[in-house]
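Every protein chain but one is kept in place in this view of the complex.
Labels A, B and C are assigned to the chains in the order they are written; within every chain, residues are numbered from 1.
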Amino acid sequence: MLDYTKKETYDRNALRVNPAKTCQPVGAMYAALGVHGCMPHSHGSQGCCAFHRMFLTRHFKDPAMASSSSFTEGASVFGGGSNLKTSAKNLFDIYNPKIIAVHTTCLSETIGDDLNALIQGIDIPEGKYMVHTNTPSYKGSHITGFSNMTASFIQYLSKASGKTNRKVAILPGFVNPGDMREMKRIASVMQIPYTMLPDTSGVMDSPMTGKFELYPKGGTKVEEIKSLGDCELTLAFGKITSEMPAETLYKKCNVPFKILPLPIGIGRTDEYIMALQSLTKAEVPYELEEERGQLVDILIDIHPYTYNKKVAIFGDPDTVLSLAEFVLEMGMVPKYLVTGTPGEYFQTAAEDLFLKFGMSGCKAKASGDLYELHQWIKEEGVDLLIGGTHGKYIARAEDIPFVRAGFPIIDRYIHSYLPLVGYKGGMRLAELITGALMDRMDRDSAEEDFEMVM
Amino acid sequence: MLDYTKKETYDRNALRVNPAKTCQPVGAMYAALGVHGCMPHSHGSQGCCAFHRMFLTRHFKDPAMASSSSFTEGASVFGGGSNLKTSAKNLFDIYNPKIIAVHTTCLSETIGDDLNALIQGIDIPEGKYMVHTNTPSYKGSHITGFSNMTASFIQYLSKASGKTNRKVAILPGFVNPGDMREMKRIASVMQIPYTMLPDTSGVMDSPMTGKFELYPKGGTKVEEIKSLGDCELTLAFGKITSEMPAETLYKKCNVPFKILPLPIGIGRTDEYIMALQSLTKAEVPYELEEERGQLVDILIDIHPYTYNKKVAIFGDPDTVLSLAEFVLEMGMVPKYLVTGTPGEYFQTAAEDLFLKFGMSGCKAKASGDLYELHQWIKEEGVDLLIGGTHGKYIARAEDIPFVRAGFPIIDRYIHSYLPLVGYKGGMRLAELITGALMDRMDRDSAEEDFEMVM
Amino acid sequence: MKEMNRVLDHYNSKVYKNRKEHMVAVGNNDNNNEILANVRTIPGIITQRGCCYAGCKGVVLGPIKDAFIITHGPIGCAYYSWGTRRHKAKKGEGEDNYLQYCFSTDLQESDIVFGGEKKLKQSIEEAMDLFHPHTIFICSTCPVGLIGDDIHAVAKWAEKEYGIKCIAFSCEGYKGVSQSAGHHIANNQLMKYVIGEGDREITNKYSLNLLGEYNIGGDGWEVERLLKRIGYEVISTFTGGSSMDDLKNSHQANLSLVQCHRSINYIAELIETKYGIPWMKINFIGVEGTIKSLRDIAKYFNDPALTARTEAVIADELDFIEQDIEYYKSKLKGKTAAIYVGGSRAHHYQFLLNDFGVRTILAGYEFGHREEYEGREVLPFIKPDADSKNIESITVEPDPKKYHLYLSEEDINKLKEEKLIGYYGGMVKDMKNGTYMVDDLNHFETEEFLKILKPDIFFSGIKDKFVAQKAGVLSRQLHSYDYSGPYSCFRGAVNFARDIAMGIYTPAWSYVKAPWKAAPILEGTVGGEEAC
Partner (left out) sequence: MKEMNRVLDHYNSKVYKNRKEHMVAVGNNDNNNEILANVRTIPGIITQRGCCYAGCKGVVLGPIKDAFIITHGPIGCAYYSWGTRRHKAKKGEGEDNYLQYCFSTDLQESDIVFGGEKKLKQSIEEAMDLFHPHTIFICSTCPVGLIGDDIHAVAKWAEKEYGIKCIAFSCEGYKGVSQSAGHHIANNQLMKYVIGEGDREITNKYSLNLLGEYNIGGDGWEVERLLKRIGYEVISTFTGGSSMDDLKNSHQANLSLVQCHRSINYIAELIETKYGIPWMKINFIGVEGTIKSLRDIAKYFNDPALTARTEAVIADELDFIEQDIEYYKSKLKGKTAAIYVGGSRAHHYQFLLNDFGVRTILAGYEFGHREEYEGREVLPFIKPDADSKNIESITVEPDPKKYHLYLSEEDINKLKEEKLIGYYGGMVKDMKNGTYMVDDLNHFETEEFLKILKPDIFFSGIKDKFVAQKAGVLSRQLHSYDYSGPYSCFRGAVNFARDIAMGIYTPAWSYVKAPWKAAPILEGTVGGEEAC
């Protein structure tokens, strides 16, 4: 397995091997699916749309509906304007979306299609919307695309009426529907009214009913996006993912924002709750306090199995950073942190985290890839690997226990329904991690050391 | 591992090998811990109390507080009356319980202590209570003890005032606090007021606060037990565990009851919700409908990994029956069902289940043990083993994937916080089962068959 | 016919006109079942089609285990085609296998602005340092074509610099109208730079190429097992599980078998012209299909011993699966299916379904051409459009040294007349009147046809699988076999039937409707707002 990967360091600057990121449009598509009645539209060659729908479907095991401008060689030469126009007409005609959310591709970006102008030239039916975002695949990653699409919804739609709606805008970041549900539950328990954008719960984890819904019940409604401009505050989860849309809302409608880390683990969920609590007179309900206390109790109980265990984590930057803090809370050593998404903040934040927990000898890298992570692991091994499906080759090659978390998970089921965020998500994650480590202990123990009580 | 277990059948009638049950008092102790302010008291030799506390603590990783009559040889000869009297005085003096719940042991039962009489002779402080139940270890199992203790609370305390309290009495059966929470959540979502007895949530899954509470926040309050007599209906989960206390409430206070299976899986959770729904004008809220639809969706998605897979399940009878129905819903074959608890109903119910799902070649046995289950597995293997910790030896000996579910789980953590019941519990269980099966596929696949997408 | 019209009626006139020509109510039309295929999808119509890159890198080149494929472009395309198609390959001794890896130049904005050739070259240098491959393929994605990187020049440079084989494939996503363009581009380059280069010694005269078999889920291995049992030698498989060396030696075979007609027929034709090896359309999907194919091959080689061995193996394989086949037939008989997959499978799988008494009521190709629907006899009548003209068409001459005939020209011509070789009859001849053939079946039509035709199973790909299942219709992926397989030949038929049966009989379907949706709401006395 991965026999060509050698531990010797090599200064590789051009060839990307086993990436830990993908391209912007898939992130934009996922964000657009989190708006109710929205048809994500890929402005480019139809293969992009096919790849992205395939990938999202494989992660969520639910339909990922989106359309394409279906560029051919002609469009690539003469521009995609007429393709977009035809697309809009056909989409509104046949699929009747409330809103079409266009994202570009490396093709239309390289051609230089001016989406603003193109959309202005399109005859949009009354009560319908068409928005766009620029998502050149050769910049950033799928996280950037998610961020861009979210910001564009705000840029196009949100308005400040001058009167507060007494709500909080929640930008959840690139997480699963199960995570969004848990973030919303926490806000509800705190009795804080909110609008979440995007909100893929009820879309990408929709129930089986015997009836296919092109636009499932879930998703942020267009009216809600409009009203984001009247929110009191934006809670933006994940600086790398959500700062930009939060800033957009601030610039456009003057809604102040707070950047929060993805609320994975105790401290980061605490931050979320404290942010909510600062908005309300109410005390934090016992329900949350109890869950928190349970998670602390669990972490103390399991520490003999987690303490000082070395972990390698890869995936999306905000996810990796929050997973890293949680494993630190568990007493583990986040030996290697890798994201494929570029950006200096990731490394800075990781270093801050190592410092905060007094860790030395840990490495973090943005714009990294799994080949390099694997090299690191070959040089000094870890006790656990956490990340998406692509880690399974490394896990097998190096015989490391593997916990799947993050995006994409295309070789397992159910993960998208259940949260990693919040104290509840912490319990689940703690169970996955401890289970993986203890199963390994059991597997590797000599017969005489195979224990009934642990 | 377990090298002496041979597949050849042998008609064993006396020697119990690797039991799948334990004795009544531990069940009674667990039930008593589910009453707020209650001190479970073991009337017998102090080793019983020590063993039971040890066992409960190892499963829940939380304190299991209980006291003992600390019989010595003298008490065994002359009866334990004075030990009980001294115990009561000291307990009220030092530990200030609201209620003492005495259960007997094989020792005090064999001596023939008349607990009714003994308790009547004890000076119970004003506003305090002392109840008892008979739990001879040589009859039934820990499930019987749980059942007996629950019934005794009702027998001692519940009263019909003649005026309904418009509540439902919920007897959850021998399940984890996480399960009880989920059962309560479902009733709450259905807007049905209830009293659950016993209710160990908030007791055996209590949060870390930095302060030890001898009587944690959770547990059914004595006042609530009293008021059970005014309930409109009893929902008794698990015929084997909960029928007896339900009947007790019916006989004493004329509260009608419905026996329901433990709500594990779709059909059995449906039954619970339908039972609640029959009590109310309200429609079933979308929240539950959505969870249900998600679970159905998941089961359809994962069927290629579960269908026709053979499973052996052992543990407590009501748990095993409900797990069996759930795996049937998943398209699996519940090849072997074993409980150590005696009683004909288990086998009958299992046969009915096999019939309902058109299964042939499946075996079920009450009063069974793990030695025999292992023999069966040696004769014809299974793809998965589900049960408590004691199954780990078999799983290792036969190299079978193993999902821990039920009682006791003394070699893992966190399980007691998270439900198996309800649609949510179904998702968790489906994740555990599918994860175990798919991990095994990955482990056993040749390198060229090791798949990125599954 | 009326079902088809009910679907089409939703369209505006422009779309109606276009889509109408892609649908055929078989035997119920005045156009001799003619269909429009291999043309552009209308923008905005939700198609399942992919792109040229997917057809070139994803389908044809990807399975070649020891070709080090660098996707030249932004990261996405390489990422999506990493391990996501189930073309299996074993690493033989001394062989390379890069299938677990994904290589890309991960172009950044500055590369788009200033050109990506430099980064491509450096990537090749790094690949040589770290992996020492003997063969590098360069596959370009959309922007590369636009910014004008000369990947072919880079390939030449690499061959010179490192003494390796390096082939460039200009398979930008926007080329052509579907994956089909990519197959063509891949085929052309393999023909130009790979086939015919080998000099492996072949002693078995019953030597075959297995073209258009990508070893999804191990299909190719199962075919090979069967052919070997009879006494054939499979010199090359295009391209499932093959090494470069296998492909290089394909010119030495005495017969080319064509499984997926669409993706590989170019090569089959060119090999025949250049090396004299005839090709035969076979089909190893389905029991009857497999038997017929084996007998046809034996007929070509025309050796009584081989024919006897063929019959013996058929009998033995049948015996092995007989009970299972009967069992699953009893479970599946009378069910109906709709099939919408790639360029030949929608045809092949009808045979397999037929083996179990499952009727196909609708079938279509995602990227098929008219000949896959109507048979090669329509080839002379297909007018190339702008999109197909853009894809290079190559011609070859007989190779003076390597051209060889196993049969006499006379025999070959006879067999061609018999349509045993050099011919493919297309799908429509095997479809019953009253069924439908739909090209480039899009999302809307899928939804509508499922509602109207109510098939028991819908065979398609991952993108519409859950669309069907949400609507209560079992769906199995026939691109990837839903992570099962092999489905080919005798034993594969049992795997297939097992998978279909478990899908149909999986108990979860019976829980779709919540009981409270059926039961009346009783007027209870507990709970609700008033009590809480």
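Note that in this section a contact is a pair of C-beta atoms (placed from the backbone, for glycine too) under 8 Å apart; a residue touches a chain by one contact, two chains touch by 3 or more.
Since the model is a prediction, treat every value here as computed from it, not as a measurement.
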| item | value |
| --- | --- |
| Shown chains touched by the chain that is not drawn here | A, B |
| Listed residues B:Gly37, B:Pro63 or B:Pro304, member touching the removed chain | B:Pro63 |
| Sites on subunit B contacted by the missing partner chain, in the whole complex | 1-2, 4, 6, 10, 12-19, 21-23, 25-26, 41, 44-48, 50-55, 57-58, 61-76, 83-84, 86-91, 93-95, 105-107, 109-111, 136-139, 141, 206, 208-214, 340, 371, 390, 393, 410 |
| Residues belonging to subunit A that touch the chain removed from view | 166-168, 190-193, 232-233, 266-267, 270, 273-274, 276-284, 289, 292-293, 296-297, 299-301, 303-304, 307-308, 328-331, 357, 447-449, 451-454 |
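Assume only the chains that are shown with their structure count from here on.
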| item | value |
| --- | --- |
| Chain nearest the overall C-alpha centroid of the shown protein atoms | A |
| Rounded Å distance between subunit B and subunit C, as computed from the means of their C-alpha atoms | 53 |
| Length of the line joining the C-alpha centres of subunit A and subunit C, rounded to whole Å | 33 |
| Subunit C residues counted as touching two or more neighbouring chains | 82-84, 469-470, 512 |
| Subunit B: positions in contact with at least two other chains | 289, 292-293, 296-297, 300-301, 447, 451-454 |
